[in-house]
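The complex appears here without one of its protein chains, the remainder shown in place.
Right, chain A next:
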Amino acid sequence: MKKYLVSTAVAALCVFGSAAARAEPLKIAVIEAFSGPNAQTAIPFVEGVRYAIGKLNKEGGFNGEPIVVTEYDSLNQTAGAAEKLKAAIADGARIIIQSTNSAITAQISEDVRKYNLRNKGKEILFMMEGSEAAEFTAEKCQFWAFKTASNPFIRIKALVSAMKDTGKLGSKVYSINQNYSYGVDHEKAQALYAKEAGAQIVGSTLHDTAKIQDFSPYVAQIKASGADTILSGNWGNDIILFMRALGDAGLKVNVGNTSLDTTGALSAMGPSALGAVLVKLYNLEAGGKAGETFAEDFKAVIGHYPYNEEPTTAFGTLLLGEALKKVSQPGGKVDIKAVALALENVSYDSPAGRWSFRKEDHQLLLPVAVSEVSKEARYKVDGTDMGFKLLKIVSPEDSAVPVDPKCKMDRPS
């Protein structure tokens, strides 16, 4: 028995020894809600990351080693996410990718900030690849966190300008949003940019999130206000039920929204969604030949055309890949500070345009796609005869909103 133990120890030592001789692989942790009701929203984000990492590894990985990705289930709870972050760090992860639920993003961002303060030289990098809340590049901005997502202001600015250009913005706007930080941001953004476009806000509502079963009372309220255009940041059931109530009441108005493309949403809304306008970080119809290549390549790897948030995290992670390529040296060490500094300067050319970070607040500058629910769309979704026809790509310059003065970033010396 003793002999056996000794021999295993020797064997283990040998394994460790040989590992040390090779370069240390870069470990990335994906912390996401893989179970529970929110998994529906989270999975597309993860698929995009999987695609991008696969592509990066095919192109040589990092420091000549394949990048190792481990996925952790946050259970969609801040406490769970904090636990999983600790586990990920203990497992050797140096880059954390997380996308859904701003509350969890805030938790991880704070934990990463504290960890980095206490572990100089062993910092970890946090990629926020989906959470939209504006605070992450405002009062909560930090050097070690990069946001490859838009925020309500970027989205609504692009949405309103494209709706105006295509004659889909009336003069009387009603704004309906969910009653929490994200919805409140949306309400502010909608009021700001509708006014800038010369429209008048005739009413606004904040309602409970994911609790309303019947939206017809809200539709009655909107009709009473005389609005001809509705702007909303609602997602999930809150937009599906709202669109159905709108269709049932036969109210003919323009609708602009951010989440019409959630899996299953178009089929559940049915024809009442036709004509509604969606603002998204990407549309598959964008970019001509390059766009087609991306769509086919994604399908070959993941099994379906990229949909919903899959392109967001695919491009976000590929942008990270550009920085990794820059600092990668065969046999080298994992230097996260070098990666972070490189991230501030690199760019990734998506089929729709250039993705890059703004140095001041680590907000992503990106082209924004505005599309319309139509039967003429090239890629039909959810097994319906409808899809998202591209209306306009708003350039990174036009979609950018100014740096929030509340962002005070401590840069490492």
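As a convention for this text, a contact is a pair of C-beta atoms (placed from the backbone, for glycine too) under 8 Å apart; a residue touches a chain by one contact, two chains touch by 3 or more; residues count from 1.
What we mean here is this: contacts and distances are computed from a predicted model.
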item	value
Choices "ATP synthase gamma chain", "Fumarate reductase iron-sulfur subunit", "Branched-chain amino acid ABC transporter permease" or "Peptide/nickel transport system substrate-binding protein" - which one is the UniProt name of the chain not shown	"Branched-chain amino acid ABC transporter permease"
Residue in contact with the excluded chain [from A:Ala79, A:Leu117, A:Ala224 or A:Ala290]	A:Ala224
Per the touch definition above, residue among A:Ile240, A:Leu364, A:Ala377 or A:Cys407 touching the missing chain	A:Ile240
Positions on chain A where the hidden chain makes contact	37, 39-40, 43, 179, 205-208, 210-214, 216-221, 223-224, 237, 240-241, 244, 248-251, 262-265, 267-268, 270, 382-384
